[in-house]
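What follows is a structure written as structure tokens; I'll ask about it next.
Only one protein chain is missing from this complex, and each of the others stays in its spot.
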Amino acid sequence: MINVTVWNEFYNEKNSENVALVYPDGIHSAIAQFLGEDKDIKVRTSTLEDEEQGLSDEILKNTDVLIWWAHSLHGYVRDDLAEKVRDRVLSGMGLIVLHSGHLCKPFKLLMGTSCTLNWRDNDRERIWCCNPSHPIAFGLPAHFELESEEMYGEFFDIPKPDDIIFLGWFKGGEVFRSGCTFNRGYGKIFYFQPGHEEFPTYKNINIQKVITNAVKWAKSDVTRQDFECPNPEALEV
Amino acid sequence: MINVTVWNEFYNEKNSENVALVYPDGIHSAIAQFLGEDKDIKVRTSTLEDEEQGLSDEILKNTDVLIWWAHSLHGYVRDDLAEKVRDRVLSGMGLIVLHSGHLCKPFKLLMGTSCTLNWRDNDRERIWCCNPSHPIAFGLPAHFELESEEMYGEFFDIPKPDDIIFLGWFKGGEVFRSGCTFNRGYGKIFYFQPGHEEFPTYKNINIQKVITNAVKWAKSDVTRQDFECPNPEALEV
Amino acid sequence: MINVTVWNEFYNEKNSENVALVYPDGIHSAIAQFLGEDKDIKVRTSTLEDEEQGLSDEILKNTDVLIWWAHSLHGYVRDDLAEKVRDRVLSGMGLIVLHSGHLCKPFKLLMGTSCTLNWRDNDRERIWCCNPSHPIAFGLPAHFELESEEMYGEFFDIPKPDDIIFLGWFKGGEVFRSGCTFNRGYGKIFYFQPGHEEFPTYKNINIQKVITNAVKWAKSDVTRQDFECPNPEALEV
Partner (left out) sequence: MINVTVWNEFYNEKNSENVALVYPDGIHSAIAQFLGEDKDIKVRTSTLEDEEQGLSDEILKNTDVLIWWAHSLHGYVRDDLAEKVRDRVLSGMGLIVLHSGHLCKPFKLLMGTSCTLNWRDNDRERIWCCNPSHPIAFGLPAHFELESEEMYGEFFDIPKPDDIIFLGWFKGGEVFRSGCTFNRGYGKIFYFQPGHEEFPTYKNINIQKVITNAVKWAKSDVTRQDFECPNPEALEV
């Protein structure tokens, strides 16, 4: 059983009618719903307005894979909590960063780069798989379309990904490394570009498959607790 | 001074009026022309109909960077010569494989994969740089357009590139890893997707910059002659 | 269930008393024995002297993961069979290349490089894990020792591995990238350095764990049958 926590800043859904129409219970609820249908996944949600901003020790300790959606309130996340999330990833927790989460504190701490990109509201996107044997691509077609999605374009200032799984094509003329994996410490990280709050991206069956696959991929079998620098004796030679 | 040999099968230019109109002296001549304007590059050309198919020991020995264009006659290249090219790359010769060269024998020998892809005649392409600090991208804009180019689309069956420099966007709806680097042995390899024989791609100033940059990048400072497996004594411990 | 075929040239065991004492039934049998104890693995063996050199279509078609041990008879393996093995890997079959298999035809075809290295008989080796969260390292200690092993040392002429899992330390003063992974097409490849025929390496519990882990890692969930270059219509834009 994989323990997943879907974290959401949960702001746009409560402050924009457009968004509320698409995700009346919040993006986290929409994601939790389809993940909860998988028999191997046990899902819960938490949000910025919860105690400890939804990132308490109890929650992080019991999370195998954390999904992060945020857009408007990156700056409100406490630095100490962002560092706790980073440290949990280094200890082995999986992290799936969605869409505008590219600028969230934990992702930037783990990447070390600015994570900036180009963007434009409301374009048509076609997502291509350039790594069809990767577990995150399992069961996905060679390409699929999102009628409305926010364009994210290169240059995306990230470290070289371990694997690029998806490339995004936008009608407006751009391309993007839309699905990228990174290992940091014992933790696996997947960044996935689609998911603007005004569009029903998370109700798309292919998007749901990608995120479900990513959860299963990101679950680590091993964890690390101690981050000291040991000083051992010389070995038998 | 970098010794460059531009190799071309030189078939379409002599057997298709369309192509002859664009490249009356062959694609190799068009490439040699702009490379020859660079004071650090000494360029010559060779073609399939030359002695030893244009890949004699004398030529290979005196080539720092080999540029390869081919389309229709991959099967006519002798296996022993393809293997010589591969071995020269492992010894330190740079190799730049252009467009339909993705199926040429030396490239397939070096990659180990099928190098297959999707394709379609005559689309509009926009090339994006996703690695702007790489030497091959030096002086290039964030993106540039080719009014007419052959679409090459994913899945492109290559090993994971060391670096992806360019991504191609096609009006017809596809994307492609259009500029990729690989190290093999002591040699550097750059694959670059644009360059269909019916279009004046190699007269485009940005394409010329990319290829010129790639030549300078692919020149190796060190070479290897011996491919034995040495059997040394134990070292002082 | 993972269908594993352990292929062995099976020569040294029949032509050297030293080797026969260690592996009286052949290295393939020793490997098949411990793999067969895993409930998820169904194992068979084949050797160079079998029909079709032990690499018949029937065998390859029904093999999820092929393990390859060879040393003295690389040149006797038929080129067409080596190419079939390569093609099966590109189609999704896993390949585990052991020790002196570094010079076998299928591995060289897949790598594209010379795969040469330094070597010396009979040294003491300590294997370190530099990627402890990788599935192939699961359950392994930070390091373990082999009292007697053949030294393999750098420079090892392979393409940059996707992941380096193990580094070898040799008492005689050398180091080696002893456990490396590569993806080629849909197939996963693991090269593992220990396993000289005169030493009981494959009876070491840690070595057995590594190979068992590698089998489970190398099994692909997806396969590819067609290696054409499709020519699709333009998509809806």
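Per-chain residue numbering starts at 1, and chain names A, B and C are given in the order in which the chains are listed.
FYI, a contact is a pair of C-beta atoms (placed from the backbone, for glycine too) under 8 Å apart; a residue touches a chain by one contact, two chains touch by 3 or more.
Everything numeric here is computed off the predicted structure, so don't read it as measured data.
Chemist: Name every displayed chain that the left-out chain is in contact with.
Modeler: A, B, C
Chemist: Consider the whole complex, including the chain that is not shown, and state which of A:Glu37, A:Asp157 or A:Asp221 touches that chain.
Modeler: Spelled out, the listed residue whose C-beta touches the missing chain is A:Asp157.
Chemist: Based on the whole complex, identify which of B:Asn8, B:Thr63 or B:Ser220 touches the chain you can't see.
Modeler: Reading the full complex, the residue touching the unseen chain is B:Ser220.
Chemist: In the complete assembly, which of C:Asp38, C:Glu52 or C:Asp163 touches the absent chain?
Modeler: Candidates C:Asp38, C:Glu52 or C:Asp163; residue touching the omitted chain: C:Asp163.
Chemist: Taking the full complex into account, what residues of chain C touch the chain not shown?
Modeler: Contact residues on chain C toward the absent chain are 126, 128-130, 132, 142, 153-156, 160, 163-164, 167-170, 173-175, 177, 237.
Chemist: Identify the residues of chain B touching the omitted chain, counting contacts across the whole complex.
Modeler: Spelled out for chain B, the touching residues are 92, 124, 126, 132-133, 135, 137-138, 143, 145, 162, 171, 183, 185-187, 220-222, 224, 235-237.
Chemist: Suppose we count only contacts with the excluded chain; which residues of chain A make the list?
Modeler: 86, 90, 103, 109-114, 116-120, 123, 151, 153, 157, 159-160, 162, 171-174, 182-185, 227-237
Here is the rule we go by: only the chains that are shown with their structure count from here on.
Chemist: Which chain is most remote from chain B in terms of Cα centres?
Modeler: A
Chemist: Would you kindly tell me how far, in whole Å, the mean C-alpha position of chain C lies from that of chain A?
Modeler: Whole-Å distance between the two chain centres: 35.
Chemist: If you look at chain B, which of its residues touch at least two other chains?
Modeler: Expected reply: 153, 160, 173-174, 237.
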